[in-house]
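Removed: one protein chain of the complex. Kept in place: all other protein chains.
Moving on to chain A:
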């Protein structure tokens, strides 16, 4: 199958993920929908176009790994895992409920398909680096993908991991940065600026590519490409709240939740 043949499926899954994630957030009146929507096309591309995995064998040693470092975006992660077949759809309705396995942040002891617990920002990339080193030591063929927020890049732990990954030329590791230019309270550049992010990762020994993070074809081209000789950094330019007019680029939708009218409006737009 040609890579681009996967695009309709990726789009279909991404649409279902957006609608379903927003329904979860609406029902729970909790969540982080802005960051869910900026990340969903990336997750849909990974799970339905790039990664090798078997939901029946979540501990298959040769599976490609995905680490959701921006752990607050569980609307995106849980809908991706559900769509990928890791657990039944009716579990999604328990999001945030007492004793639910769908906690506000992902817990690997609760659900299959979660590689590590995240929530505090700046944890996923170091763990993913460890997974990639383990793959190198074992001579295994799997690849490791990690998604961080852009505000999350302000955490120093990322840069410690970047130094290790660059130093060890972890070509089996791909860092994806959800570059929506917003963090919790404001823009990244007005808070503690990240630009030039490409030059920074280049200097740390990464192959850096910038893509439109909502274009499955562009994402497939870079994420699906065979590993080179260095770790890869994909700066995915995205829009926080992507897909819903009143949420796009509005900081307060970081953890804003919809009322009934807003939910209905969003369902009309997400088609």
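As a convention for this text, a residue touches a chain if its C-beta (ideal position, glycine included) is under 8 Å from a C-beta of that chain, and two chains touch if they have at least 3 such contacts; residues count from 1.
What we mean here is this: contacts and distances are computed from a predicted model.
Asks: Identify the UniProt protein name of the omitted chain, choosing among "Transketolase family protein", "Amino acid ABC transporter permease", "Ring-hydroxylating oxygenase subunit alpha" or "STAS domain-containing protein".
Replies: Per the UniProt record, the undisplayed chain of the complex is "Transketolase family protein".
Asks: For a quick check of understanding: of A:58, A:119 or A:227, which residue touches the chain that isn't displayed?
Replies: Once the missing chain is taken into account, the touching residue is A:119.
Asks: On chain A, where is the contact patch with the chain that was removed from view?
Replies: That gives, for chain A, the contact residues 28-30, 71-72, 96-105, 107, 117-122, 151-152, 154-156, 183-186, 188, 191-192, 255.
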